[in-house]
Structures are given as structure tokens and as C-alpha cells.
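Beneath this line is the structure, given in C-alpha cells, with notes to follow.
Some chains omitted; the rest stay in position.
Labels run A, B, C and D following the written order; every chain starts at residue 1.
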Amino acid sequence: MDLDFIRKAIPMYQEAAFLVLRLGWIGIIFAFIIGLIVSIVRYYKLPVLSQFFEGYIELSRNTPLMIQLFFLYFGLPQVGIHLSAEVCGILGLTFLGGSYFAEAIRGGLESVPNIQMESASGLGLSNTQTFLYVIFPQAIANSFPSIGANIIFLLKETSVFSAIALADLVFVAKDIMGLYYKTNEALFLMVTTYLVFLLPISLLIHFIERRLRFAGFGN
Amino acid sequence: MQDSGINILFEGQNLQRILEGLGQTVFVAIISVVLSFILGLLVGMLMTSRNIVVRFVTRLYLEVVRIVPVLVMLYILYFGLTRWTGIHIDNRVIAIFVFTFWGTAEMADIVRASVTSIPKIQWESGQALGLTAGQLYVYVIIPQTVRRIVPPAINLATRMVKTTALLPLIGIIEVIKVGQQVIEVSVKDYPSASFWIYGLIFFLYFIVCYPLSKLSKKLELKWQE
Amino acid sequence: ACGAGATNDSSEGSVANIEDKTTVDTIKENDVIRIGVFGDKPPFSYVDANGDNQGFDVEISKKIAEDLLGDSSKIEWVITEAANRVEYLETGKVDLMMANFTVTPERAEVVDFANPYMKVSIGIVSPEGDVITDVSQLEGKQLIVNKGTTAEAYFRENYPDIELLVYEQNTETFQALLDGRGAALAHDNTLIFGWIKDNPGFVAGVEAIGNEDTIAPAVAKGDTALSEWVNAEIDTLNESGFIAEAYEKTLAPAFSSDIDPASVLINQ
Amino acid sequence: MARVRRGEETLESPILKLKHVNKYYGETQALADIQLDVAKGEVVTIIGQSGCGKSTALRCINGLEQIQSGSILLDGKEIAAAGTSWKEVRQKIGMVFQKYDLFPHMTVLDNVLLAPLKVQKRKKEEAAEEAIALLKRVGLEDKAHSFPRQLSGGQQQRVAIVRALMTHPEIMLFDEVTAALDPEMIREVLNVILDLAKDGMTMLIVTHEMAFAEAVSDKIVFMEKGNIVEISEDPKAFFTQPQSQRANEFINTFRFQ
């Protein structure tokens, strides 16, 4: 392997990693908010909205992010909506992640036993208070493992951002392979970069998961 | 413009080629999914082993698979293997191998989570009846894990179908690639080519994946009672 | 006839090295040649609506097969991507790379190029109202390029400060210019000339910059038997006018009429 | 036990009054024309087979279920009608369920302070002081900062009782609070309830512990299939020779030979 080359290429990967993290986190936060709203609507089975969101979930989960991005980026301008690549990336991740989070959180909500709600309302808590203080914290704790898995999954999904000219890690690696033919170096750097930022996140998720378990959740 | 654009689908062999591309996608995905499910079942049981070494090795396997992108695995195996050993293996075999390697790890984790959620009393009452470890798994544990495994497993299956978009890198021309070929050739005559072709592909993925998630919902409901 | 002559040359060569067989022998033995091309880069190499490989690169490839194996259909087409062309050659998964491969020093280190069959220069196209006529005008603006092309390499190397917007597909690259995502687009000038013909409102403000590059067949590093055979073949095809015919058949209809074939073809 | 005091208070109007209460789940009638008075300081125990409607009765009183007809009066005020402010009513009624109703993500102290702070908007220090005092009374002051899963089932139930007491209810409802516990734990929870009875707390209890019911109650209500079959003001007599044949059969379930 060409160490000189690796040294020169590192900044490109750094930049890509920052881009992925920046867009990734914004997208994940939005996706989480969407997921939260959708899961609450579906949990309380609000009419119409609930069916609408079910359609959204099916559409989002059963189609590839790449195609979703193509539509946002190349499709929308045809009807006069121009969004920057970064905005499209964030929107795409939000659209995809929203459904994954929605299902994860709904699982958590449904795992909260009925008796918890009854004893809360038995104490005189309003519906909102019951949700805020009793149901939600338990639901999040119960669904945290799948929320964590989805965070990692979404961060890795950013690798299709190159389809809309965003310089993600795969993009940089392919670029280096296509222009300089340093395949080994390109792939090595790509795996290393993923490792460097995914591993701490993965460890952090495991750590939080344990804390939640030991704090008394889920018995 | 967009009204006539739909004709692009019927020009020449376009539609047939796109469906053939879908065939490649589905071929790789189905075989990988089936193999992953079978192997994942075995590895998943290993993950619940009391042996610390076995647990560590399987855990490491899972973490590696989660962190190394599928794209890198495809590249390393398809080109790297030939480079180091001189052996040429058909790219679809490589694809199936890599997808299975990845899917097995994910599936195993699903199986592990579900096996560990079976109450201890189920193992013990099986043992108390004199069942061997193998019989316990086959007759008691596995059948009970199925209902917990199906939803996440189907989720995994749809993710595998969607990840086939990486295959052109090792020369497998799957549905998106065919679509792009068609677009490049016809964009001159049909400026809205991308819209129609990507629309069709969007729809095709949906009809491949949607029945799966529908099935999972059905089974989930059925087993809830 | 010339093609046949070239075939004889190489078979003599193989007789001399009977111990270790050359690629040319192996190809003949297999009675099929594996050629790497693009599937989505019209008019150079693409797959048409009937699923057949077409284009300038493909025409030349077919002729090579005909002269080497006596039948233009004895080709196993391998559809490559810009990023994996060298891997295909290095691992021996293709015999000959004809995927519009621009000769660059970096690439020459890892593969062997045969004699070129085409010239290419980079052009820059921009909207009429805001024409870019000099590279210096691009400072602080975004330039659209297609991934893996000479244009991308050229700007990365020589103008690292110009911000590039890089797209994977040709269509997307031009679509991005139409959508106004960048100030200008840099690409092979031949393609640009063709494109502005169909898209009024855009002009090629810069018709050619940088060195004139050449496009050539490539073989695995050290595969001298095959590269020598291809060298001779390309020379023959240039002289016999076959390449000019291929140009007329595939490129000319896509380019605007004011392009001089001499700016694209070698030895014209 | 509280029977002594009951005599003094029969003149007052009952704190809780159920009149002709009917409750259906779809086709099945869970409560049929229930009539029941609970006087201040009185301890009333409901017994009967599984599915006879004991829980349903408590749940209707606490507004967890809607009744179809009849009326429920608390302090003389109708609470089963539309427009009832359940938030207020529920502060006057404390309810304890079977195990597992503590909030697992909160410490013991947070559990018992939730309603005083969020519903009644009381001052934190003052409420905490009372909470600690009550926890001390049930022998759990050292567990204030533990999480529910760190407690035994019996300890959890004692915390649940404290939680219900924190809103200063006028009446306490207990629904098989010892059903999921081991004998010693059953005993420690029942001791707390006996203690409350001595203090004059008005209580409506559902239990399968017959010896306990006999000891704690002023009044035994025997239900079957949604109906009240027998009401006895003399628990001892009821358990030795109940008047209805059904009650006799039921009590026999607990005897061998």
C-alpha cells in the first residue's frame, strides 16, 4: 500500500465523514421526529391519519433510498421545486428513516403494559401527563435497541448519497479508484473511516442500552 | 412531453430488459435470503451458547459485518480473491456469498434475540421430559421463536433486495443499472425518460417488497392471538 | 486483409513462446475475447433498446474480434464502471478494455495502453446569459462534471480550488446543468457539441482546454503479446479508414455538424 | 376490627353509594343491578369466583370503565355521569392493583411523588416529607431511591399503597393486591392494610385471602355472575355458615375434607 498516497487522501475522507455525519445526524433527528409522530398516531389509532401514515410506511420501507433521492433531486425540479443536494439527502434520509423509527417506537409503545396507563389515570394524571411521564419514557427505553440499530443503518445508508453528487465515503473511494487506481488504499481508508465513526456510535448505543436496562427498565 | 414519455417503456426490448434486470436482483436476493435464513438460524443458536469463546467469535462476526460496508465486501471478494489466488468465481456466486455472509450475521442476531426471549421454564420443562438438546430446539424452541423472528427477518429481506443496487460494481447488471442504460440511450428522444424509468423501478421494488411486508403483518396478526 | 496479417503476426509470436502461452493464444483457444465496455455512455459505448452493445468503442471492438477470431460476434461483453476498469484488467477478468479509456500517466502505471484510436479535449458549456469563456471565471462557482471522466481528473489535478459537482450518470450530469445546479459543465468537447445542438440556450464558451488527451484500448500490465497485436490492429484500422467509417456511423449523428472529424480521430 | 367504629357512623350518609349499577362488555353483563353502600371508616370486602365482576366493580367506581345505567355517588355527588371531573374524583379515590403497576423507570420516591407534584401541584419539599413519613410507616424508608425492580413483590405493593395514599383519598380500592405474591409477602402487605383499617381508612377490598377477609372486614359482599348474592355484616358468621348455597359452595373451595 502507498502510504504517501494514503496520507494525501485522508483529508478527502475526513471531509466525506464530516459531510455524512452532518447530514446523517440532521436526517436522523428529523426522521426520529417523524417516526415519533407517526408512531403516536398509529398507536392511538387516530382515524384517517393513521391509514395515511401506514401508506407512507409501506412506501418508504419497500423502495430503495437511491430511487427516493433521484425523485427528490431530479424529479422535483421538473415541477419547479429546486432543492439542493444536501437538502435532498436530508429529506431522503428523513423519508426513509421516519418509517423505520416509527415501527421501532410503536413496538416500544405497545410493549408498555395496560396496567401502567390504568394506574397513572387512577392517580388522576391527564392523558397527556400519562403519555409524557409514564408511557413515553418506558416506550423509548424498550425500543432503544432497535432505535440504535436503525441509527447505524441510516448512517450507512448515506453511502447512496453519491447518486445526487454528494461526496460521501463511497463516492470518495470510487473517485480515487476511478482516477488514480489506488483500489487497495481507497477501500482501506473507507473501511477505516467507517470504523472510526461507526464504532464509537455503536459502543455509545450499547452503553446507553445497558444503562437503560440497569436503571430498571424492562425488568 | 411526459405523456409520450411512457412509450419509452415499450420501445425495443426495454421493458423486457428491465424485467430481466429485476430478475438478477430477485435471483441474487432470494437465494441469499434463503441461505441467510438457514445459516442465521444455526449461527443464532451458537450466539446463545454458554461458551464464552463461541459467543465472542460470533459477536465479533456480527460487529464486523455491521461496520464493513457491503460494497467493500463485494469488491474485496470479487477482485481481491482473484488477485490473491488467481481463482475466478462467477460474479453472481460472489454476490450471493457476500449477501449471505451479511444476511447470516443479521439473521443470527435476530434469532439470538428471539431465542433468549423464550422463558426459561420452556427449556426446563422440555428437559424434564427427557428431550435431548437437539429435540428441544427442533420441537420446542425454534417453533416458538418463529413468530418473533418473522417481522425483523422480513425487514432484513427487503433490505437485502434493496441493497442489490450495489451489484453493478462487480458486473451484475441489475434493474437500476438497466434502467440507467435505457435512460442514457433514450433521453434524446424522450426528455422525461428518467421520470418514467425510475418511476417504473420504484414501482417494481415496491411490488417485490410490499408482499413480503404484507405477509409479515399477516403472520404477526395471526400469531398475536 | 490487413487485419488478417496482424493475426498472423501474433500467432508467430505465440509459436516462439510455446512454453508460457500468451493471452492471444488463450483467447484463440477459448474462441472468444472478453472486452470491457460501458453500458451507458452513448455514443461511445452503450446498450441499445434491444439490449445490444452499440457505439464507437463497440464498433472498433467488433472489428478487433473479427480480425482476431474471424467473427465479430465472438465477444463476451463485460459492462464496467469507471471505478472498476483497472480491477477488471488487473485480475484478468477482461482481456481488453475498450470502455472509452483515456490515457493518463497514473493509469499507464497500472495498465498497458495500446495505440490510441481517438482524441478528446475538454470543453465547457454554460447558459447563454452567463457564459463562461475562461476557466478563471469559475472561481467560487460550481462546475458540473461526470464521475470518472477526463474532465473530472483534469480539474481535480489542475484547479483543486474550483468546486466540482460530480454525477455518476451522463444524463444526470447534463440534467444538473439544465436544473441550474452549477455555473457550467465540463465534459469531452465532442459530447458537449452534440448536446448543445439539442439544447438551445447553452453555448460552449470554452471549446478546448488542457492537453489534448487520447483514448486507447488497454490490456493488463505486461501483456505485451496482446498489446502489440492491438497496436498493429489499430494502426491498420486507422489507415484502412475503418475508424473513420465507425465515426461516421456512430459519432457523427450525435455530434453537431460543424465538428471536424480530424479533431476527434487520430491520423486524419 | 373497624367494626367498632362503624356503629358510631351508621347515621352518616355513606361515603360511596352504588345504585342499580349495570355494566356490559358487549353482550356479557359484568355487573347486574349492583346496590352497595360504603360508610366512612367502613371496610368492605368483595369475594366471589373469578369473572364474577369484582374487578369491574372497582374499575367502574374509579372511572376506568363506563357504566351503562345506574348511578355511583361519592360524598353524595354523582360521578358516573358524563361531565364528571375524573381528575378530582380520582384524588378522592386511591386504587392499588395486582403487582407490576409501579412505574419501572422511576425510583420509589418519584413514583409516590408523581401525582402530588404533577396532578395536585404541591410543593416538592412538603410532599417529599410526607412521602418519606409514609414509606417509613410501611417499613421502606431506606428504599426511597431504589427502582421497583430492585424490590420484592411485597415491597412493591407497599410502595403502591403509599403512592395511592399520597393524594389523601377518602376511600381506598384494593384489587387482589396480593394475588401475585409469596405467603410472607402477602402477610407484610396485608399487615399494612390491617394497619390502615385500624386508623379508620374507608376501604373496598377484593381478595382471595379468606382468613384475611374475615379478619379485616366490617362487611362481606359475595358476588356471582355480576350479581350481589349475599351481603353479610358479620364476617365470622358468613365464613362458618353463609346463608346462600352458592356462597357455601364457594367457601368450600378453600377447605379440604
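Going forward, a contact is a pair of C-beta atoms (placed from the backbone, for glycine too) under 8 Å apart; a residue touches a chain by one contact, two chains touch by 3 or more.
Please read these numbers as outputs of a predicted model, since none were measured by experiment.
> What are the per-chain copy numbers for the complete complex, stated as a formula using the labels displayed?
Assembly composition recorded in this structure file: A x1, B x1, C x1, D x2.
Rule of thumb we're sticking to: only the chains that are shown with their structure count from here on.
> If you average the Cα atoms per chain, which one ends up farthest from chain C?
For chain C, the chain whose C-alpha mean is farthest off is D.
> Using only alpha carbons, which chain's centroid is the nearest to the whole structure's centroid?
A
> When contacts are scored as defined above, which chain pair ends up with more C-beta pairs, A-C or A-B?
If we tally the C-beta pairs in contact for A-C and A-B, the bigger total goes to A-B.
> Whole-Å distance, chain B centre to chain D centre, using C-alpha means?
Inter-chain centre distance comes to 54 Å.
> Suppose each chain is reduced to the average of its Cα coordinates; what separation in Å results between chain A and chain B?
The separation of the two C-alpha centroids amounts to 19 Å.
> Could you give the separation in Å between the centres of chain C and chain D, each centre being the mean of its C-alpha atoms?
86
> Which residues of chain A are in contact with two or more other chains?
74, 183
> By residue number and range, which residues of chain C touch two or more other chains?
If we look for residues of chain C contacting two or more partner chains, we find 81, 83-84, 87, 172, 175.
> Taking all chains into account, which pairs touch?
A-B, A-C, A-D, B-C
> For the complex, give me every residue of chain A touching chain B.
Where chain A meets chain B, its residues are 58-59, 61-68, 70-71, 74-75, 78, 152-153, 156, 159-160, 170, 183, 187, 190-191, 194-195, 198-199, 202.
> With touch defined as at the start, can you tell me which chain B residues reach chain C in the complex?
Touching chain C: residues 11-14, 16-17, 75, 79, 82-83, 88, 168-171, 173, 177, 180-188, 193-194 of chain B.
> Considering the complex alone, what residue numbers of chain D touch chain A?
On the chain D side, the touching residues are 62-64, 86-88, 90-91, 93, 95, 97-98, 100-105, 114-115, 118-120, 147-150, 160, 163-164, 167.
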